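One structure is given below, encoded as structure tokens.
Every protein chain except one is present and positioned as in the full complex.
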Amino acid sequence: MDFNFTDEQQLLADTVRRFVREHYSFEARREILQSKDGWSRDLWQQLAALGLTALNVPEEHGGLGAGPIDTLLVMHALGEGLVLEPYLSAAVIAPALLNRIDDAKAAADLLPAIASGERIVIVAHQEPKTRGELNHVVTRAEKSGDSYVLDGHKSVVMNGGAADELIISARTSGKSDDRDGISLFRVAPGASGLKLKSYRTIDEQQAADIELTKVKVPATALVGTEGRAFAAIEAAYDLGLSAICAEAVGIMKAVNHATLEYTKSRKQFGQPIAKFQVLQHRMADMFLNAEQATSMSYLAAIKCVDPDVGERRRALSAAKVAVGQSGRFVGQQAIQLHGGMGMTDELIVSHYFKRLTAIDLTFGDTDFHIQQFVAQSR
Amino acid sequence: MDFNFTDEQQLLADTVRRFVREHYSFEARREILQSKDGWSRDLWQQLAALGLTALNVPEEHGGLGAGPIDTLLVMHALGEGLVLEPYLSAAVIAPALLNRIDDAKAAADLLPAIASGERIVIVAHQEPKTRGELNHVVTRAEKSGDSYVLDGHKSVVMNGGAADELIISARTSGKSDDRDGISLFRVAPGASGLKLKSYRTIDEQQAADIELTKVKVPATALVGTEGRAFAAIEAAYDLGLSAICAEAVGIMKAVNHATLEYTKSRKQFGQPIAKFQVLQHRMADMFLNAEQATSMSYLAAIKCVDPDVGERRRALSAAKVAVGQSGRFVGQQAIQLHGGMGMTDELIVSHYFKRLTAIDLTFGDTDFHIQQFVAQSR
Amino acid sequence: MDLNFTPEELAFRDEVRAFLRERLPADIAQRIKSGLSIRAEDYTRWQKLQFERGWGAPTWPKQFGGTGWNPVQLHIFDEESAAAGAPRTIPFGLKMVGPVIMAFGNQTQQQRWLPRIVNGEDWWCQGYSEPGAGSDLASLKTRAERQGEHYIVNGQKTWNTLGQYADWIFCLVRTDPNAPKQQQGISFLLIDMKSPGITVRPIITMEGAHEVNEVWLENVKVPVENRIGEENKGWTYAKFLLGHERTNIAGVGASKRELQRLKDIARQETKNGRPLIEDPLFAARIAQVEIDLMALEMTSLRVLSAEAQKRTPGPEASILKIKGTEVQQALSELMMYAVGPYALPFERGSREEGDLRSIAGPAYAAPLAATYCNYRKVSIYGGSNEIQRNIISQMILGL
Partner (left out) sequence: MDLNFTPEELAFRDEVRAFLRERLPADIAQRIKSGLSIRAEDYTRWQKLQFERGWGAPTWPKQFGGTGWNPVQLHIFDEESAAAGAPRTIPFGLKMVGPVIMAFGNQTQQQRWLPRIVNGEDWWCQGYSEPGAGSDLASLKTRAERQGEHYIVNGQKTWNTLGQYADWIFCLVRTDPNAPKQQQGISFLLIDMKSPGITVRPIITMEGAHEVNEVWLENVKVPVENRIGEENKGWTYAKFLLGHERTNIAGVGASKRELQRLKDIARQETKNGRPLIEDPLFAARIAQVEIDLMALEMTSLRVLSAEAQKRTPGPEASILKIKGTEVQQALSELMMYAVGPYALPFERGSREEGDLRSIAGPAYAAPLAATYCNYRKVSIYGGSNEIQRNIISQMILGL
């Protein structure tokens, strides 16, 4: 049993932290938000230059073949900076999917370009009625001759608008909640019949809704075996869930630090408000919450590649619940302790709060994962 | 709209409060607890002398024919004294049942004796699998000739051991959860085949389990119409639920007072612990909880006789939830703020805590009533 | 002890309902019931309509153009207005400066300012909060120096709500910097927002709204006759004002309306293929907030009847502030969770300019996350809930 990071991991963490400190000040971030896209290709290339986009790509495809712990460290650091670039979608979930799905050609085509940062590949899986379950796919793909025709609706696809290429899940057989019968297809964002509407989310990240109307793709666009994509999708989102937990923890640590500094400097009734015992205990509880969330983010990173699916999903749901509850408490109390200033767009604390709120609503909220946990504990 | 008590009601409240202050000091109560029965017939007679046992008996039967608000005031005051006599069972639920069930003879037989305090009549209804639902009756009564034979098990019957006479619910037809087919029978505690085991509960009140094995009673023992007792049972326990909410509020007020006094006198680190802001806010929340519970106990008293059953049950479940949650918070925090002293049998605060705990487990706990409330809100 | 209304009270309720049915503009009610924020012109439009009916100042005595209603009538009016989707009262004129002018202003001042509040011609804003003085109001720094028949005012106010629309601002200013206690040496001035030297700078909140401002005062000339009451006695008037700010603070009527909206949304949303409102955990969460709201309503009715008995509520208002805001925040949070991922799509101004179309997902989802963010303020303003607990432990528990 060992709870230490390797020297390489420490180095990685320091690198990302330095990058965030140097290139992701609150002001720099504000400028990026002024831009139309709301994120920066430039900074994406810099992340690539640091090898971060190669992290989850295996070595034979020009990647680093690193593990979930490395991803945890990166996401933790990116969280502190509220980084806007599509790292989770394009450098975690997409490569994880391609690693897991058995498709040498797709892997050889896409992984090197993902590793180098040339191509941004986005997985479009979630649909309007989804609250976190991964087996709900209504979008259909009908085989006709040597091509497939896709019809359906993908909703709130993280960073969908950033995609150079989309990997879209669609049902080739079965009922809308079956695990079998789900297939993946490579689709160009510009494909005819594909309507992509990109928008910002409450936390100023990017998402998109994608309408598919008779979108025709060649049979070669199929990724992996027809109807057998579920396990790979699950594996990809399991890593994604562990990664977003790490991001939330990075944010909580930063929020707590900001709140501590603010309450030490803000004076009321002739003393810093940090002198009031009620606020001291509140901050102690915020610290406790962040520590428990940290522990669960470690558990998630360790378990998210566990071959025992039940054990894996159970640990991940537990982590999402713990992180969701901690993030909610820490975020809300940070605003409360900042008082009116916490309500303003001027201070970073409200941006931390909004991202923590969005994270709880992503990949299934607390109630959803409590029920998943109960189901897995049977 | 009017939230005032009448002068008569004020007078009633003062009378009971004075009685409790004069006859129910913590020490006096301790002595009663030393006795074998764990309650006092003497004091019961004194309660009768004050007319309190006549409160819920209609005037034509020698009672006062008072309403639920009067019962609220009495229970509130008795709560402050943690009174051990079977007031709720014998002076609230039993007469309420006899008022509601259509049986002139039973009423004429029993109500005057209840009013005068001569006879203690206890309703035995709850069974082992009951968590608050009133329609679950497995105990059966088989008609044979001009008598009935009762078989079954009544569990945790409040003050069962104090009964001069029992009114036992049993099923004359239908399945174990049907509302129809429940009947009531007058049974002597000494009846052959009736095994009554009396014991104390965690809050030092009295309860009993009653085993019925071929207990034979004459057909005249039937109270009301065969198979039609449910509505009367529900009405009786609805008044009981409103009454126990009022008792809990009386206790909460007393607990908060005791905690305030203790924290003002107890010194640590050179000052009264009541000077610590964290404890001040804790006590503010204890106060808030007691106020909200007070409001809901009023609502319960007003609604518990509402002819609209759905509206009535909905309000009562809401009140039980609010009172249960407040009582739990107030009780637990009172112990915490008393520190080690709160854990001891010596101070009354631990006895208040235990009674509040027992009340939450009586007539259905918080979760049970949340689910009832949801069902009634459909 | 009786929850039922008297025949007179019932008749009054019907009167109120009829008025709301006939006169409340449908577009305003629609915005409110869709969770959108209300525009200044809508508030004013509604104020003028209430004035036409003679109900421009429900909380005021008849002699000043009010209705002279008793607390029960007021309760009925607030309940029915909220249920019908009428905008809440903007408190600065009717509930803050108005009562101060009535209590401490001279007749000239009363005749000059009060009617224009009732008929909706003047929009008022508040000038008490300052950057350094939040909960600790008395530490304010804005200076007013007497020059002949004028005060020259310099300083900065903040958390000024909707001041961008205001004709007048009431300000607490320091007229005696050398007073021994900081509560002394404060005066209460009414200032024309068109006065030279006043600059209003927007404060944008996290959801992108422009509800509050900084107000900068540079050598603003204010006639002495705009001072209410005595010089250096302003703190007395301020405390009086903050006492009145608390009326209807529980916001029971509005929360009941929001509870219905939550249930409507939960009926339309699904989870595991069933209506969300049937999900056991979510149903329990709705039940919990509904029960808290029932308790809050009963508590506020108790406070109300205590008022009616002229037993003044006093610090009990702190109970209503804490519990009322807890319920409001719980409702806004549950609504957001009810729509899941579709709470995320966000367009700045969607709550302000919103026309019920949404970027993605159902229309009712569009404003929910913004509202959740916006409602974090309610446990902060009007004396944070921590301050309220201080008040309870000091004024009620005597600690």
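Letters A, B and C mark the chains in the order given here, with residues in each chain numbered from 1 onward.
We adopt the following convention: contacts are C-beta pairs under 8 Å (C-beta built on N, C-alpha and C of every residue); 3 or more make two chains touch, one makes a residue touch a chain.
Predicted model, so just to flag it, every value in this text is computed and none were measured.
J.: From the list B:15, B:147 or B:357, which touches the chain that is not on show?
T.: B:357
J.: In the full complex, which of A:233, A:334 or A:370 touches the chain missing from this view?
T.: Hidden-chain contact among the options goes to A:370.
J.: Taking the full complex into account, find the residue in C:138, C:281, C:306 or C:387 that is in contact with the omitted chain.
T.: Of these options, the touching residue for the absent chain is C:281.
J.: Among B:9, B:71 or B:130, single out the residue that touches the unshown chain.
T.: In the complete complex, the chain left out is touched by residue B:130.
J.: Quick one: say which of B:209, B:238 or B:285 touches the chain that got left out.
T.: Of the listed residues, the one touching the omitted chain is B:209.
J.: In the complete complex, the non-displayed chain touches which residues of chain A?
T.: Counting over the whole complex, chain A touches the hidden chain at residues 1-5, 9, 69, 260, 264, 274-275, 277, 280-281, 283-285, 287-288, 291-296, 298-299, 301-302, 315, 318, 321-322, 370-371, 373-374, 377.
J.: Suppose we count only contacts with the excluded chain; which residues of chain C make the list?
T.: Interface with the chain not displayed, on the chain C side: 280-281, 284.
J.: Pick out the residues on chain B that sit against the missing chain.
T.: For chain B, the residues touching the absent chain are 126, 128-131, 133, 155-156, 177, 197, 199-203, 207, 209, 267-269, 276, 278-279, 332, 335-336, 339-340, 342-346, 350-351, 353-354, 357-358, 361-362, 365, 367-368, 370-371.
Note that only the chains that are shown with their structure count from here on.
J.: Please work out the Cα centroid separation of chain B and chain C, and write it as a whole number of Å.
T.: Computed value for the inter-centroid distance: 43 Å.
J.: Just how far, in Å, is the C-alpha centre of chain B from the one of chain A?
T.: 54
J.: I'd like to verify one number: the distance from the centre of chain A to the centre of chain C, where each centre is the average of its C-alpha atoms, in whole angstrom.
T.: So the centroids are 39 Å from each other.
J.: Mark out which residues of chain A touch at least two other chains, giving numbers and ranges.
T.: Residue numbers touching two or more other chains: 276, 278.
J.: Can you tell me which residues of chain C touch two or more of the remaining chains?
T.: In chain C, residues 386, 389 touch at least two other chains, as defined above.
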